[in-house]
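Dumping the structure here so I can ask a few things about it.
A single protein chain has been removed from this complex, and every other one stays in its place.
Which chain is which? They are A, B, C, D and E, in the order written, and residues in each are numbered from 1.
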Amino acid sequence: MLKRILYDFKNGLWRENPIIVLVIGMCPTLAVTNTVQNGLAMGIATSFVLLSSEIVISLFKKFIPNNVRIPSFILIIATFVTFTDFFLKAFFPDIATSLSLFIPLIVVNCLILGRQEAFASKNPTRRAIADALGMGIGFTWVLVLLSAVRELLGMGSIFGLTILGSWYQPMVIMILPAGAFISLGVLVGFMNVLKRRGN
Amino acid sequence: MEKKISKLVITLTVIGIISAIALSFVYQWTTPYIEEHQAEAQKKAINAVLPQAEEVKEVEKAGQTFYEGYDSNGNRIGVAINASGPGYQNVIELMIGVNINVDKIYAIKILSHEETPGLGARINGDEFKSNFVDKEFGDYDVVKRQAKTEMEVEAIAGATISSKSVTSIVEKAIKQIQSAYGGGA
Amino acid sequence: MSILTFKQGIHPEYHKDLTKEKPLKKANRPKEVIIPLQQHIGAPLDPLVKKGDHVKKYQKLADTESFVAAPVHTSVSGTIKSIEKIRTPSGQKILSFIIKADEEDEEVDYSLKTNKEAKDLSPKEIIKIIREAGIVGLGGAMFPTHVKLSVPEDKKIDYFILNGIECEPFLNVDNRMMIERSSDIIAGMKLMMKAAGVKKGFIGIENNKPRAISNMKSAVKNEDNIEIKVFETKYPQGGEKMLIKAALGREVPKGGLPLDIGVIVNNISTAVAVFEAVNEGKPLTERPITVTGEGIMNPTNLYYKIGTPIKDLIEKAGGFQGEPAKIILGGPMTGSAQQSIEVPTVKGTSGIIVLHEKSVAKFDAKPCIRCARCVDCCPMYLLPLKLSDLSQFERYDELEKYDVQSCIECGTCSYICPADRPLLDYIRIGKMEDMKMKK
Amino acid sequence: MEELRVVILVFISTVLINNFILVKFLGICPFLGVSKQVETAFSMGMATTFVMTLTAAATWLINTYILEYFNLPFLRYVSFIIVIASLVQFVEMFIKKSSPVLYKALGIYLPLITTNCAILGLALLIPLNGYNFITSVVFGLGAGIGFTLAIVLMAGLRESLEFGDVPESLKGVPITLILAGIMAMAFMGFSGLISI
Amino acid sequence: MNKEQLIFTSNPHIKDSTSVEDIMWTVVFALVPAVLASTYFFGLRALLVIAVSIIGAVITEYIFLKIRKKEIVIDDGSAVLTGLLLALTLPPSIPLWTAFLGSIVAIGLGKQVFGGLGFNPFNPALVGRAFLTASYPVLMTTWVLDGTSTATPLSYINNGELIETWDLFIGNIGGSLGETSALALLLGAAYLIYKGYINWRIPTGMISSVIVISFLAGENPILHIFAGSLIIGAFYMATDMVTSPVTKKARWVFGIGAGLLVAIIRFWGGYPEGVMYSILLMNTTVPLLDRYLKPKTLGVVE
Partner (left out) sequence: MDSIYIYSILSMGGIGAILALGLGLAAKKFHVEVDERIKEVEKVLPGANCGACGYAGCSSFAEAVIKGDAEINGCPVGGNEVAEKIAEILGVQEETNETVKAQLLCSGGIKETKKISEYHGIETCKAVSSINGGSKSCQYACLGYGDCEEVCPFDAIEMSENGLPIIDKEKCTGCGKCVQACPQNIIVLAPEDKLNHIRCSSHEPGKVVSKICEVGCIGCSLCVKTCPIDAIKMEDNLAVIDYDKCINCGLCSEKCPTGTIEFNGRLIEKVVITDQCVGCTRCAKACPVNAIEGELKKVHEIDQNKCVKCGLCYDVCKVEGAIEVTYKK
């Protein structure tokens, strides 16, 4: 059982990584990765919603009739998202401001709904937790990596700390929408190369 | 079939109700904190644009909220107002404080904007904002070199539009204040 | 006189000077002729002779009951050595008579000869003679001429066009015919016009053939219903759709025939063949050809017996000069490369071009740079680059949207492509696949 | 008159300057997924435009007459998403039954739209921007047209790349993202268009 | 017969001699007057920028081709042309590393990721320039003439200052390297049109629509043609074969559309110059234009 749980956990880290392998949940991936702080916060927020809804849904899966499962799942997810949103607004107002719209949009992140459907609604709670953690961390590390690249190139800093010094001319495009698309495109392409090498 | 529908209705309703209860609780729990943050931010902004004010009063005039600042002696030393207008990407919101006695600006503070980071976003920088400190009322010229006259505003290099936007919002705000307080005295 | 032309097209190097001034000579009588059974578009023929039979010159070798067919005749007298499948210029192996020529050269008592004067013949009789003579379009299409001239009841034809444009580089067959046999051409043309019941006609000639123009003009001096129209030298000016568009402004409808817009187009040499069939009772067993190219010792124009292997004709033109790398039957734009010099000539063979290796066009395809030269030159206003892409990537179902079947395979696109892409090859595959899908 | 000006500005701004996909990153999933063919992309765009306009109207009503009336802002996400989901499903079922032709052209894209974050994003942006009913509907329409524009252009580009020689590792999502990036750079030309 | 086997191919058996290389190098050649003009007006530094940009483009092309194990086709001139075109759109005072980076982006992101020559949907030089403009707006909008910082003619226009039309035409003004001398650019363009290597419909459509909108907007059309990068854009960038439409109708629409966008961005948009964006924007529409504006096939009745 432990082995199984470990497998579920590791699944999301690389083999079925939500962003670079499954290519889902792209909106926040692109929108909030202009600074590492945002990327990390988004990753944690998403992971939290993922974890809590997977727990709830795997616990109550028996009581939800099949034909309303999607609306029910969305409702449950939306509840947790609202919770996250108010929580951030109350205690981390700066982060809440910079992530603005993208916290509520966690509701429609295919990753979350997808995992409920594909995993939580069919598996015991223990495994659901492992899956949510794995997927959440898998989602977060890519966000952080991407935002680190973008912040470093686009502002010469990481976590707001200047790294590259004053000689560096920040490549502003990296923190603009265009830079988001291009750097994610290059990243996924690069991961494809790694994957192909692996095979 | 009917049974199915009723089951459907019950499930959704129950989940809806549970979520409503949970969220009401969260809302009640977090509201004080959020309001506190907002009030604090507002206060900070007013303080930034009316630095000498000891006391601030909210006044409604012509459907607009004005913040009047008084010194310790109860003299009205200035008025602050929220103003907004289109920027380069999206709406720019700012707060401006003026001395209506001498028709001069105290300072401005950018509340929110979506200007290009590293460029237009520098409207939030002191260097640009200082353009407006102690400026007389009037129509300003945005120039791409060093400002030579009082009426010139030095644009941020590479972000002329953002600079112009802020300037025109400021101009608009001054006119509002002047019309409310019978400007130009 | 205004010079007519169509939009788009190309200006290749013409190489016509090699044989422009060479009068048509009679080729040597071959020792052996190979006469394929199928030398027309239409119903297959049944052989009338068998192995070992002795045949006289002009004797009919094969025919069928079907109307849409042109019988074949022997161009020499001799013995049928064998009947076997032989690779013809088109590359297909076709059942053919191999006839060993004898010395007698005895002619059949040719039954086409009527007692009537040519001018007294009825249209029906002319058409019958043309069919008996096995005349097909000598421009290369090999469509039975009598079928073309038999206008359906519901169609009205107002223009008869004789195509002397010969826009293919290297070839001078029609040019020489117009210079040397202008009056025969007009006589043949009038017979054909009578057969088809057409009142008005013109002869189209490109402006790079001044002698042909002047000779033809003097030949039509007394004909008030036939005129000479001069066209710009451009490829493929001689394509019948381009010719009609340029001269009359009419467009042959997609998938239709010139007949549909009241026009019949025939080749210059066909008119001469009709003239000979009606006036001399001679079936189509001889025709003119240009043997040319840098690989030929003495480029020349010949009048040869159909069925002569091309090696005999090359020999008559002085043999090879240098090392031949490519032998083309027909023009360099639409003709077909041959794999051996044993191939026989057929009714549609109008040229033999021998090239050295250095002049052989190479199509080492590089990526398309979308320069659109093919689009700007395609005489059918197609998008060759799109058609060839769709075909290369096997998206055959989309080809129809781009009118792939309208392609006349003139080769303009491949010729002009700076990236050396074999556009026509891909389009041709696309056409075949598109046809397959429609079935 | 002023009203009309605002409406027009909102429309232009949503279509070009603040394009949902290229600037706001809303609706990326279908943008990547359903942009392989021009026809499909266009149908998807039309369906999205339809739902966006409908959503803008519906959520404005819910927000104004229930949530703000009873002062329940915390129910926004929950109620919007469930309204959108049901609305879309309802429309889908209706079209499926009433017009199979329309269903083939538009209807099959409807389920895809429920979880399209562009729709929820749109619903949430309306109260944030404080639009009135008319402006909200125009905002929804503009967002839909902007979405259609981006996805159809992208589909055209991707179709032409089919005949190309894109490196194996970049095929599919990566090259689409790079294309989107360059498109976003080009769309930067529209910035500042309405600030004059 | 000495040769063992004859060559067997399909028709046609002859070919036009123009090759892709011919076209590319001819365009490079046509830009020589513009290069000379920029050297004359901006000094040797102009040459240096151009050289760096070309070298960057060629090196990037080489590396990509090597990685993809493809035939090295540097000699087709397309990378050189991209580097040259990019350099001509840069301000003379640009740091050399920026020019180098721009040409890497132009070839890498603008061309090779799509499979190399012939497959890039966007004009690579403009992708490079757009990248630099977004990344380093300050460097990209600093104009130096005779050691002093000036604005471009278009900014002058915005500021209501007057310029001699003649100076504008021969290029005795500030601006990007290649866009200053309309005369030099037009010389090269005339040669290319004569050779048939650029299509006249696109520049005609583009420039005439700018003229029309200028009139309607009450601006001086002459200034708007010769100031800024309209000439180089209309004749050298918009006409880039790979990224422009192939059908005649589509070329008209492409040219007119680009001209309209130029005018909209210049007159009402946030930038003084809109040529680059308008061409990039029209590049995105090319597949659709080609698809829906096919020529009517001969014999098809509509």
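Convention: contacts are C-beta pairs under 8 Å (C-beta built on N, C-alpha and C of every residue); 3 or more make two chains touch, one makes a residue touch a chain.
Computed from a predicted structure; not experimentally measured.
S.K.: Looking at the whole complex, which visible chains does the left-out chain touch?
M.R.: Per the touch rule above, the missing chain touches A, B, C, D, E.
S.K.: Going by the contact rule already stated, which one of D:V38, D:M52 or D:I82 would touch the omitted chain in the full complex?
M.R.: D:I82
S.K.: Out of D:V10, D:L26, D:M44 or D:L124, which touches the unshown chain?
M.R.: D:M44
S.K.: Could I get the residues of chain E that touch the absent chain, sorted low to high?
M.R.: 5-10
S.K.: Please give every residue of chain A in contact with the chain that is not shown.
M.R.: 16, 21-24, 66-71, 75, 110-111, 113-114, 117-119
S.K.: At which residues does chain D meet the chain that is not included here?
M.R.: 29-30, 32-34, 36, 40, 43-44, 62, 66-67, 70-72, 74-75, 78-79, 82-83, 86, 89-90, 93-94, 96-98, 108-116
The rule is simple: only the chains that are shown with their structure count from here on.
S.K.: Point out which chain occupies the most central position, where each centre is the mean of Cα atoms.
M.R.: Smallest offset from the overall C-alpha mean is found for E.
S.K.: Average the CA atoms of each chain to get its centre, and name the chain whose centre is farthest from that of chain A.
M.R.: C
S.K.: Compared with chain B, which chain's mean CA position is the farthest off?
M.R.: Looking at centroid distances, C is the chain farthest away.
S.K.: Just curious, how far off is chain E from chain B if you go by their C-alpha centres, in Å?
M.R.: Between these chains, centre-to-centre, one finds 44 Å.
S.K.: How many angstrom lie between the centres of chain A and chain D, each centre taken as the mean Cα position?
M.R.: The answer is 22 Å.
S.K.: Give me the residues of chain A that touch two or more other chains.
M.R.: In chain A, 71, 75, 78-79, 82, 86, 170, 172-173, 176, 178-179, 182, 189 touch at least two other chains.
S.K.: Multi-chain contacts only, two chains or more: what residues does chain B have there?
M.R.: 12, 16, 19, 23, 26-27, 88, 119, 161
S.K.: So, with touch as defined above, which chain pairs make the list?
M.R.: Every pair of chains in contact is listed here: A-B, A-D, A-E, B-D, B-E, C-D, C-E, D-E.
S.K.: Over in the complex, which chain E residues touch chain C? Could you list them?
M.R.: Chain E residues touching chain C: 1-3, 5-16, 18-20, 22-23, 73, 78, 115-119, 196-197, 199, 241-248, 290, 294-301.
S.K.: Would you mind writing out the residues of chain B in touch with chain D in their complex?
M.R.: Those residues of chain B that touch chain D are 12, 16, 19-20, 23-24, 26-27, 86-90, 161, 164-165.
S.K.: Which chain D residues qualify as touching chain A in the complex?
M.R.: Its residues touching chain A are 22-29, 32, 74-78, 81-82, 85-86, 115-117, 119-121, 124-125, 128, 167-170, 173-178, 180-182, 184-185, 188.
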